[in-house]
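In this view, the complex is presented without one of its protein chains, the others remaining in place.
After this line comes chain A, so read on.
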Amino acid sequence: MAGLNIVIKQLMKEKRDVVLSILFSFIAGIAAVGLFTASGYLISQAALGVPITALTVVIAIVKLLGFTRALSRYSERYFSHRATFTMLSHIRVQFFEKLQNLTPSKVQRFRTGDLLSRFVSDVESLQNFFLRIFYPPIVLVLIFLSTVLFTLYFSFWIALLLVVGLLLSTVVLPALFAKVRQTTEQPVQEKRSDLSAQATELLFGYQDLKIHQKLADQSEAFNTANDDLIQAQTKERKHELLNQVLDGWIGLLMAWAVLAVGGWLITSGQMEGVWLAMFMLLTLTVFENTQPMAAFPQYFLENKKAANRIFFKEDEAVSEPTQPLGDAGAIDISFRGVDFTYPDEPRSTLKNVNLSIPSGSKTAFVGASGSGKSTLLQLILKLEEASGEVYINSQAISQMTPESLWQQTNTVMQDQQFFAGTIRDNLLSDASDEQLTYALKRARLSNFSLTDEVYEKGDNLSGGEKQRLAIARLFLRDANLWLLDEPTSSLDQVTAREVMTEILRDAENDTFVIVSHNLRGLENMDQIIVMDHGEVVEQGTFDELMARKGYFYQLKEIERDTL
């Protein structure tokens, strides 16, 4: 419920729309009831033969009610949808804020899983919250309350019947179905992700399946998963259908009961015959309002889950870092006994790492993929938290506010992100157009203009273009620490060399750390740190390491051999 409370709080920022939605919805509902009640009264009176003037008045009322109903329905829809969309906007912003405030390592965790896209669809599903969960029950109760009070004036028993019917269709039936539903809901989602997994294997592993002649087997597995999904869906939807149909049936049943009870009351002389048609029509109409409640439990459960996922409880914050990193020009870094293991990984990624990077020095981390080089950078950036301590300018990083650190850092990460928008948007800078264009030029991206479109995730850019765009971002910032994770791996040698020269021109007096597969051009590095399976296996200058003829030397031999 905690999640939904937050949703309600966001919704209540739009109080005016909420109240108007409820008001108009009530008017529309009660107008319909009044309309049919009046019609029933009209026809019965007509049969008895009353003056035409009296009838004219009733007919006029009927028409007025009809018009009121149509107009109110329109207003209700307008206001309720506006409230919903505004609420979603608030929730998006709030969720973004929430992620913003999380520790970077937690955000990293979300990114690697499929969690973020789930959050997005969770937010989307909350559009049902106001429209189908929040106000329909309120309106329903209001309409029934008015109707029952009206009926009570004429007959206690018929009023009682209405209350019984309401309870049947809004409490008993939903409770019954919700109970069964809880046991059946899981399989459909499970089966759907099964099917999705099978499709993924088939399409992503296509080449290997084809060569190993397993395509038919995998197609078969897909079809089986498809059948399973459809079977589960059928079960669930038959269930929903039954719920809906029974709900409609209860409405008719109540009209029938009113007819029977009314008939008995009239024949036994406790009520006048002229009211029977009126109450029958009243009952038929008022129970139309309970129909949308059939789906209530389903939406409620769904929204509750979604809201709880979006507004998950954060773990107790481990003493918020308070110290900012002092702006002291060049930066030095040291690792003291750092161990790091990713959650749910049996093997540790870093083992007892000790190293130091003096201020103004140029350092390269080298080693195979999976050796832990990139993790070292993430630790320096506080994107992950390790045991042991990393110090920056002798300040423990664990006590440091990450923003102050990032402000002084120029970073290219391996999975640099790009956004739907223009090249200008993606440069993430407020600099002038001239400066932006110049940065593009320095990153060897002159063929792009600032207004060129970039798709979601930069999907329309090649790997090399993305890297150069990420580098162009750096030319627009003034920072003392450079942390580059294979910044030029997708560029051809000539371009890579040109771009690196540009970078080093800016970084001349700064502390510069690069992660590289590439062992070329490391001759002028102040130190090279060689990683293998999470451990520092060698460190020294290029010449020292070559003279030692150890791990680095062998890697270099292989590379020398590579075109």
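Note that a contact is a pair of C-beta atoms (placed from the backbone, for glycine too) under 8 Å apart; a residue touches a chain by one contact, two chains touch by 3 or more; residues count from 1.
Following the convention adopted for this analysis, contacts and distances are computed from a predicted model.
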item: Chain excluded from display, named as in UniProt, from "ATPase", "Electron transfer flavoprotein subunit alpha", "Molybdate ABC transporter, ATP-binding protein" or "Thiol reductant ABC exporter subunit CydD"; value: "Thiol reductant ABC exporter subunit CydD"
item: Touching residue (missing chain; options A:K13, A:K179 or A:K238); value: A:K238
item: Among A:F26, A:F119 or A:F296, the residue in touch with the chain that has been omitted; value: A:F119
item: Contact partner of the left-out chain, one of A:P137, A:G205 or A:G540; value: A:G205
